[in-house]
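Right, one structure below, let's go through it.
Note that this complex is displayed minus one protein chain, with the remaining chains in position.
When the chains are written out, they are named A and B in that same order, and each has its own residue count from 1.
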Amino acid sequence: MTALLHVDNISKRFGGFVALDGIEIEVAPGERLGLIGPNGSGKSTLVNCICGTLQNETGTVRFEGQALDGLAAHQRTRRGLARSFQLPRPFHSVTLADNLRIPLLYTVRAREGMLHAHSDLEARCHELLDTVGLLPKAGRMPRDLTQVEMRKLELARAMAAEPKLLIADESMAGLSHSEIDDILALLVRLNERGVTIILIEHIMSAVMSFSQRLAVLVSGRKIADGPPKDVVRDPEVVRAYLGQ
Amino acid sequence: MDISWDLLLNAIVAGLLLGGFYAAVTAGISISFGMLDIVNIAHPAFVILGSYIAYYVNINLGIDPILVSIIVLPAFYALGALVYQVYYMSFERRGQESLRGLAFFFGLLFVTEVSLILVFGVDYRYVEAAYIGPSLHLAGLELPLRMLVPCLVALATFGALELFVTRTFLGRAIMAVSQDQLALQLMAADPIRIKRIAFGISIAVASIAGALLIIIQPVEPSVGRDYIGRVFAICVLGGLGSLPGALIAAFLLGVVESLTSTFYGPSWAPAVSFGFLLLTLAFRPAGLMGR
Partner (left out) sequence: MNTATFSIITAAVGLAVMALFHWLSVDYAYFAGYTILQFIVLATAWNILGGYCGYVNFGTAAFFAIGAYSSVFWYKFHPLPIPLLIVLGAVVSGIVGLGTGYLTLRLRGAFFSIATLAMAVVFQTLVVNWDFVGGSRGAYIIHPENFELAGLEVHYIEYLFALMLLLAVIALATARTIERSRLGYGFATIRDDELAAEACGVPTLRLKLIATTLSGAFMGMAGAPFPYYIGYLQPQSAFALDYAVNSIAMPMIGGTTTWVGPLVGSILLGSAQQYATVTISSAVNLLIVGLMLVAFVIIAPNGLIGLVKESLRARRRS
């Protein structure tokens, strides 16, 4: 089976600093991949390169077999790649419901070429807010949210784009145990509907229970890639990340 | 066109002298825009303010204009610190520097220009000094002292700034704040205070540039507008935050302007710098020596 996403020898430098050094990862359709590593190891940079927010210097990102070189971020999103930002970036001047309306208007609609009725969009926004438990605050502004609620909004907004591949970048930071379970259940449901998911997290219990495969990034290099149980016993992984 | 080599050489030399002066005017922007990321388009207004203060004291007390500008340095520094404080409290802190910060500085530019019109009128003003008038004749070249002296003072100021930024702790803290504010905070230096000092310095330098300006040419309130394009063109072309880059770019712009003025006429001169700016922005925004 051909991979849904193929990250082929990606490198990225910032001046003299090498953020990514020849990263090679494949994600199969419908897979649940966990991505872990210490802070500053390049996880978010990798996401940025995959999604087009940053340009990689070498290598290619292939999605559904097609190279994404030269495509702007919005074009990649329209092809089915969606991500949440590690530090939430909501649209400050519009309500929560409207925050979700944007990907509906600009990604989903652009794909389907259909004109949804105004009320359809409204209902869909509310439905999405409900799945992350933010429906009561639908008419509020992002500045009225707590940090945790902003992360949920961030995730909901990525989901609103109806992606084929969703990259969730530290969406669970600061959540309580039950909230983590809720988000995990949500992601599993999404996965069962066919959405491939890359989960980037520091919360090991969540990563272990969710991932079918685990990859580890340290200092811009991938040092492990395999079944979670094997990866966490890998001595290099223990030394570089888990043992801390 | 029969190019007279004499004319060409003199135009180039005049351009270099002019370029040295442009570097002094741009030094302030190199700090505020290049290092602090503050789009202070009102900078030329502060330069013109310096010109008028130099003019006023020179006419009434007969003190040399450059000396006046050095005397008022502390006042300009304080003004700069005050402006930064208002800018920080109103915009930077709230993360609204793009739209409102720009409008703020534009308003300042405008208010300064109109205030000067109201106080001094729109007539051109001159200063009197011993070196305005005579020229140095060197190896067939004509070096008017009214251009040579400002160029030398400008280069000295520029050199002093470069030393300050690279050799002193405060100077290096300013470079640091432009690159990584968080790291600076972890070093227990207050980034806001550092920025305020830096901005104050950028305005203080404007005072000197203003005195030099009114030595080189007569000044009236709207002259500042011509310089907005020049200083940003030089800053961008030289690479944001690079003082040596700005110097090279300043010389380059000075020479091109001088050549255009000599061979095509002075009415085309303003378009040169702005045209440079547009081309740089379109094709090489990182500048010659950009970070």
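Going forward, a residue touches a chain if its C-beta (ideal position, glycine included) is under 8 Å from a C-beta of that chain, and two chains touch if they have at least 3 such contacts.
Note that the structure is predicted; figures quoted are calculated from it, not measured.
> Could you tell me which of B:Val39, B:Ala173 or B:Ile194 touches the chain that is not displayed?
From the options B:Val39, B:Ala173 or B:Ile194, the contact with the absent chain belongs to B:Val39.
> Who touches the missing chain here, A:Lys12, A:Arg101 or A:Lys164?
Among A:Lys12, A:Arg101 or A:Lys164, only A:Arg101 touches the chain that is not shown.
> Touching the absent chain: which residues on subunit B qualify?
On the subunit B side, contact with the omitted chain comes from 33, 39, 41, 86, 90, 94, 96, 98-100, 102-104, 106-108, 110-111, 114-115, 117-118, 222, 225-226, 228-229, 232-233, 236, 267-268, 270-271, 274-275, 277-278, 281-282, 285.
> Touching the missing chain, which residues of subunit A?
Spelled out for subunit A, the touching residues are 51-53, 72-75, 77-78, 82-83, 85, 89-94, 98, 101-103, 105-107, 109-110, 157-158, 160-161.
Rule of thumb we're sticking to: only the chains that are shown with their structure count from here on.
> Averaging over Cα atoms per chain, report the distance between subunit A and subunit B in Å.
46
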